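Heads up, one of the protein chains got dropped from this complex, but the rest are sitting where they should.
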Amino acid sequence: MDKVKVKFFAAFREIVGQGELNWPLQKDQTAASVLAGLAQDYPGLTAGSSTVLVMVNQRYADRQTLLQPGDEVAFLPPVGGGQF
Amino acid sequence: MDKVKVKFFAAFREIVGQGELNWPLQKDQTAASVLAGLAQDYPGLTAGSSTVLVMVNQRYADRQTLLQPGDEVAFLPPVGGGQF
Amino acid sequence: MIIRITDRPIDLQELISEVTTEDNGGVVAFVGVVRRWNDGPDGQPREVFWLEYEAYREAAEELMRGIASQVEQKWGLTAIAMSHRVGHLEVGEPAVGVAVGAPHRGEAFEACQYAIDTLKATVPIWKKESWETGSDSGQSWVINKESL
Partner (left out) sequence: MIIRITDRPIDLQELISEVTTEDNGGVVAFVGVVRRWNDGPDGQPREVFWLEYEAYREAAEELMRGIASQVEQKWGLTAIAMSHRVGHLEVGEPAVGVAVGAPHRGEAFEACQYAIDTLKATVPIWKKESWETGSDSGQSWVINKESL
C-alpha cells in the first residue's frame, strides 16, 4: 500500500509519542484528509487545528494539497520562540 | 594677561603644528573673535571656516559665545569617519 | 554564507567575521537571548528556568536559505549569517544570531531586522519553557505571537 512519511514536532511529537511515522495514503488524498485520519488515532492533534500549518517535502503547502506516495508531510503547531 | 586654552585636532592640529596652545583673551571676546585672531597667525584655519564647529569647555557652543579666562575652546574641522 | 541549526553554543564572533569583508563598512548583528521573565498565556509574567528548542531542521535551513535569497533580492546583500540553536538552553544563553554586512549601515540595519523578523515568523522552530509563578509551575510549549 502507498504511504507518506509524517513528521511531528514539539507538542505534536509528544502527543503522537514519536517524531515520525509512515501512514497509509489513499488515492487523491489531501494533507487535510491525512490529518483528519491521524486525529482519529491521536485526538490531541485536532486541538487548535485551524492554526496548524502544513509542509509537504519541507515546504509550506496548502492543506488541500494532494499528496503523492513517498511525500514527507509535516503538521506544525504554531511556530514558537517569541521571547525577543 | 587673561588666556584661554585652545585645542586643535586633525587638519587644524597639523596647520597649527600642535594640539593645544594658550591664547590671550581680551575682555568680552567671543569664540569667533579668537578664531579670527588665530587665523592671522595660521591662515589655514579660515579655510572652510563656515563649517568649523566650536566647543567651549568640551561642549558645542555658539561661535558668538563670550569666553571666560581659563576656558578651553576648540575649533573643530567637520567631523570625520563617514565610511560606514 | 552561514545558515545553521545547531546544538552547539552560538559563536557570534564567527557570524560577524563571516559577513565582514573589505567592501562592507557596516555590520549589524542581532542576538536573541533567553530571558528570565516571559509572559504566560494570561499575560502574567512567569519565571523561566530553561528552554528546550526543537527544529524541523531540513525545512528550517531551507527557509533560512530563502531568507538569505530575499535579502539579496531586496538589498543586493550577500553577506549574511544566521544560526539558531536547538536543545537545552539556560537563561542568558543566545538562542539565535543573525549578522548582515553591507557597504553602508542603513541597509545592514534594515536587512538584519528583516531577516530576524522573517525567521521568527516563519521558520519551524519551537520552544518548551520550564516556568514558575508564585502559585504554579510547569513545562509548556510556547506559542510565538508573531506567527498567529
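Chains: A, B and C, in written order; residue numbering restarts at 1 for each.
Following the convention adopted for this analysis, a contact is a pair of C-beta atoms (placed from the backbone, for glycine too) under 8 Å apart; a residue touches a chain by one contact, two chains touch by 3 or more.
Fair warning: this is a prediction, and the values are worked out from it, not measured in the lab.
Contacts to the hidden chain, counted on chain B, fall at residues 7, 9-11, 13, 51, 53, 55, 58-60, 74, 76-84. Those residues of chain C that touch the chain absent from the view are 12-13, 16, 20-37, 91-92, 103, 105-106, 108-109, 112-113, 116.
Here is the rule we use: only the chains that are shown with their structure count from here on.
One finds 49 Å separating the Cα centroids of chain B and chain C.
Counting partner chains per residue, chain B shows two or more touched chains at no residue at all. Shown for chain C are the residues in touch with two or more other chains, of which there are none.
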